[in-house]
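Working notes, structure below.
Showing just some of the chains, left in place.
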Amino acid sequence: MKPSVSYLAAIWTILRKDIQVEWRGRQGVPVMLVFALTIVFLFNFALQLSPDLQAGLAAGLLWVSLAFASTLGLNRGISLERENNALDGLLLAPMDRSAIFFGKALGNFCFTGLVGLVLLPVFSLFYPQNMLRLPLVLVMLLGLGAYTSLGTLLSALSIQARTRDVLLPVLLYPLALPILIAAVEASRGVLTGQSLGDVSSWIYLLLAGILLFNAGGLLFFETILEE
Amino acid sequence: MSTQTSTLLSQIEMRDLVKRFHHQPVLNHLSLRINDGDLCVLVGDNGAGKTTLLRILAGLVRPNHGIVTIGGADPISDPQVRRFIGYVGHQPMFYQDLTALENLVHYARLYQVEAVQHTVIQAIQSVGLTPYQDQPVRTLSRGMQQRLSLARAALHQPSILLLDEPYTGLDQDAAAFLDDTLQGLHTPGRTILLAAHRPQRLLTIASHVAWLKDGVIHRHLPVDRLGEDPELGRYLQEVG
Amino acid sequence: MNVAKKPSLLVILDILTVLFMSAVLVLTWFFTPVEAVMGPVQKVFYFHISAAWGGMLSFILGAIAGAGYLRSRRLGWDSLSLASIEVGLVFALIAILSGMIWARPIWNTWWVWDPRLTTTAIMALIYLAYFILRGGLSTPEARARLGAVYAILAVLTVPLTFFSIRLFRTIHPVVIATGGGQGSAFNMTPRMLTALFASLLAFTILLADLVWHRFRLAQLQNPLSEEEN
């Protein structure tokens, strides 16, 4: 559990492999992006959101679409390991297994973060707000950090169940709700001109989430993965 | 790496292993000790528990009860012990969209092998997959994936090899290569445990035979004393 | 421990539960005054709060027992964790249902989209997912192990549910308010307070009793849990 050089090297190896797979297929990030946009349009139709309302809604929609799209990325990240028992290959490797958690969580964070960074300017086009602002980017990355850490933890839980293909969202969304609420509230605050200090309580909640879930990964990942 | 591979780290000891699935014991207080330098062939009927046993040794499955030590160390509490283990299972364990080369490079990095690129290219060549090394694993035939698995398991020069029916799907070239490799690896400082259904071809190079039956090691004999045990002899005869 | 035989302490607890619960019934019906604005419906109050309290307590117990399993790897802890969470879920559902019954006459609807109510419902969903997770696992060890991890993660939402009334503007009243309950919908008389505390105590005993019974049932279904030492 000590962060030795080889521990960090293992994390980097796992992350690198995920980036390689993503680069090979160039599929995860584009799929998430298209999906996020689809959701935005779907909601505008199905929920008949009125235009004046939409300005206030932008933060909520951003996070709902990010949350749904990230689930795709999380699912892909874990089904990659499940196919042909590739996960066994990682379990065999000589390192504390929490390194697998950090490697996968980092990968998930990078991909969903990329999606978020592309979504912001797109949202700025669709909604009467410039969303490409540093404080919002910061809030987004913090929120995604907490969300993907929890998601990585839960995806490892769900992989062992018989219903693994569908379990993740059911486990993830209710548990992630506090994170999502904090992210939405902080984003809304920032969008309405508040400073980061004004929404600090939400930011602290996000930081606490990152801390807690990563501690959870460090402590429990070995336990979760053992058969 | 060779300096680390002490004699100790190639001795496997299992004591009183119990593994149950749904209350039904598959391994039932099994004990077995495999000494340094042994090449032990594990035989047993379908469902005897060979795979379960090998997966426990590889640290992939946790027994309900009992102790496994690898060279005196507990592989569960000390992950570094896994560095000395190479495992080939029923499934190939590859990322289907990465090429053969990339997969092996990834494993080499996980094990912190030195001179990654060189080692990997060597390994691929040894199993005759050089022409296919840049194809995604998805497109390799079953036998080719099995060859690649063998290359993977030996990449970090483990002192303990756990092979679960390694001849599956191999053609004659590859099977001959495996024979040679096993013979070459069968030296002091190395231990090989190999599950097989048709061990006949192995009896010339193996040093021991272990027979898994009813959840315990029913017999464990050196090959040159097989004649003393008519029951095991008969079993091996049938198995062919 | 011989699981088949009912421990005498449990028998005593059974009796205590019956006594306390009937006492609370009597107290609420005959001892407490009828609230001026809301009328007799307000008497749901005692059960509503006690059930909500019991549910949260039970979820916390479930997480502690989960941690116990992860430390000791004895299935007994898992039985306790499962029992606590199952009973806790029932209590949470009672809190929601009693809240709805209460809400119908005074808010004129079964449900409002208020953070307190919503977080409570989500807490219930979180623990429903716990059973879905367990249902998808095939060995008792896996159920225990992953159930424990999940129970520990899930318990993080319990304080959040509790504090949601402070984080958000909400129509659901704050009772244990620092400023002497100015957010309260009604002023509690001393008799009401007595009944409330009696009810909280009674529900806690009921909780302990139910968890114990459910725990024994889980143990009986799990013949190996005691053998594994």
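Points to keep in mind about this one:
To keep things simple, chains are lettered A, B and C as they appear, and every chain counts its residues starting from 1.
Just so we're on the same page, a contact is a pair of C-beta atoms (placed from the backbone, for glycine too) under 8 Å apart; a residue touches a chain by one contact, two chains touch by 3 or more.
A quick note: this is a predicted structure, and the numbers were derived from the prediction, not measured.
Overall stoichiometry of the protein chains across this structure file: A x2, B x2, C x1.
The working rule: only the chains that are shown with their structure count from here on.
Once CA atoms are averaged chain by chain and compared with the all-protein CA average, the nearest chain turns out to be A. Taking each chain's centre as the mean of its C-alpha atoms, the one that lies farthest from the centre of subunit C is B. Just to note, of A-C and B-C, the chains joined by more C-beta pairs in contact are A-C.
Note on chain placement: the centre of subunit A and the centre of subunit B lie 38 Å apart, centres being C-alpha means.
If you average the CA atoms of subunit A and of subunit C, the two centres end up 32 Å from each other.
Spacing of subunit B relative to subunit C, judged by their CA centroids, is 51 angstrom.
Counting partner chains per residue, subunit B shows two or more touched chains at residues 62. Contact of a single residue of subunit A with at least two other chains is seen at positions 226-227. Per the touch definition, subunit C reaches subunit A in the complex via residues 70, 119, 122, 125-126, 129, 132-133, 136-138, 142, 145-146, 149-150, 152-154, 156-157, 160.
By the touch criterion stated above, subunit B contacts subunit A in their complex at residues 55, 58-62, 79-83, 85, 87, 89, 91-98, 102, 106-107, 109-112, 136, 152. If you check the complex, the residues on subunit B that touch subunit C are 20-23, 62, 64-65.
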